[in-house]
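Omission of a single protein chain aside, the complex is shown with its protein chains in their original locations.
Labels for the chains are A and B, by order of writing; each one numbers its residues from 1.
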Amino acid sequence: MNLEWNGQETIPASKATVWEFINDPAKIASCLPEVRETKISDAHAFDATVGVAVGPVRGKFTFKIVLEPDAGGSHMDMKINGGGLGSVIDLVAGADLVAQDDTTTVLNWKGTASMRGPVATVGGRVLDTQARRVIEMTFENVKKRLSGGSA
Amino acid sequence: MKIAVTVNGERYERDVEPRTLLAYFLREDLGLTGTHVGCDSSSCGCCVVAMDGDRAVKSCTMFAVQADGHEITTVEGLEQGGKLHPLQQAFWDQHGLQCGYCTPGMLMTSYVLLKHQPAPNEAEIREAIAGNLCRCTGYQNIVKAIQQASTELAAEPAAAAVGS
Partner (left out) sequence: MATTTDDLPARHSLGKSMKRKEDPRFIRGKGRYLDDIVLPHMLYLALVHSPYPHARIKSIDKSKALALPGVKAVITGEDLDAAKLEWLPTFHGYDKQMVLAFGKALYQYQEVAGVVATSREIASDGAELVEVEYEPLDPLVTPFQAREDKIILRDDRESKTNHIYHWEVGDKAKAEGELDGSAVRIKERILSPRCHPAPLEPCGVLADMNKATGRLTVYMTSQAPHVHRTAFSLVTGIPEDKIHVISPDVGGGFGNKVPVYPGYVVATVASVIIGVPVKWVESRTENLTTTGFARDYHMDVEIGATKEGKVTALKVSTVADHGAFDAAADPRKYPAGMFGIVTGSYDFPTAFAEVDAYFTNKAPGGIAYRCSFRVTEASFAIERGMDILARKLDMDPVELRRRNFIKKEQFPYPSPLGFVYDSGDYEATTQKALDIIGYDELRKEQAEKRKSGELMGIGVSTFTEIVGAGPGKHFDILGIKMFDSAEIRIHPTGSGIVRAGTRHQGQGHETTWAQIVAEELGLDPQELLVEEGDTDTAPYGLGTYASRSTPVAGGALALAARRIREKGKKIAAHLLEASENDVEWKDYKFNLKGVPGKSVTMKEVAFAAYTNPPPDSEPGLEATYYYDPPNLTFPNGSYIAVVDVDRETGAVIVRRFLAVDDCGVVINPMIVEGQIHGGLTEGFAMAFMQEIAFDESGNNLNTNFTEYLVPTALETPHWETANTVTPSPHHPIGAKGVGESPNVGSPQAFVNAVMDALAPLGITHIDMPLTREKVWRAIRDAEAKVS
């Protein structure tokens, strides 16, 4: 089962600040919703254990997350791969930064995911909105953190 | 966790792991294997038991600790004084079972149904047992059996009460 989503956040911070933020695994990890545990493995990668509740599929999923920034400082791919309870999720979230002015940056994001196992079959009907919500919340949290609030 | 449950009129005090399902508590801790498990999605109803005499519950969807302080009736508790419950007799008379796997859950759902609705019509019976799957009988003889039991219970109301 393959899914696709996209969205946009307007963040009250300079493009360089946003770029620096999303390049930091520790900061990104703190923005993921339902995170129970994170382990930073290197400058661009971390492991996260998250709570999952998709229909009757409930429990812990473990993901490897790799940040792949483009040299230009505007585009970043976040590759999320992992799963649990006999299910596998491969997700790519791409973010494009566009400076609106010195203190405002627009973050356009696009996510694609493929899923296998019970999460795709049992949870198929609710998965689409749930996965979209997870990505939305992540970028909302990025915005909140950069607006001075706490995520 | 320590729990006290009355099953088929007998009080049991047991220490159970909090995640033990009522179905496995009955089957494995108390050895009452008449209560069956047939799916993992609370769909089949093989595990239905009566709680406090008037509620049909799927014991695979309840933790044993949730039964603390309650009275449970399982299929083993239907027969009284060596006499089959009219439902048991009727399932036998009407060929309301084949492989027998759904039968305990089907009996307990019917038992609770007849407590609330002593004279259900066919549509009411079919609706009441819609949470109990049977792969063998096509339900027709089960419906007939419940109708037979309903008639018999009307003639001798005392037989309806079990374990209380």
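Quick note on the criterion: a contact is a pair of C-beta atoms (placed from the backbone, for glycine too) under 8 Å apart; a residue touches a chain by one contact, two chains touch by 3 or more.
Bear in mind the structure is a predicted one, so any value in this text is a computation, not a measurement.
Listed residues A:Q100, A:S114 or A:T129: the one in touch with the omitted chain is A:S114.
When the missing chain is restored to the complex, the residue among B:C44, B:M62 or B:L114 that touches it is B:C44. Hidden from this view is one chain, which touches chain B at 17, 19, 24, 27-28, 32-41, 43-44, 46, 74-76, 78-79, 84, 88, 91-93, 95, 97-104, 107, 125-127, 129-143.
Residues touching the missing chain, restricted to chain A, are 1-2, 56, 83-88, 114-118, 120-122, 124 (touch as defined at the top).
In the analysis below, only the chains that are shown with their structure count from here on.
If you average the Cα atoms of chain A and of chain B, the two centres end up 48 Å apart.
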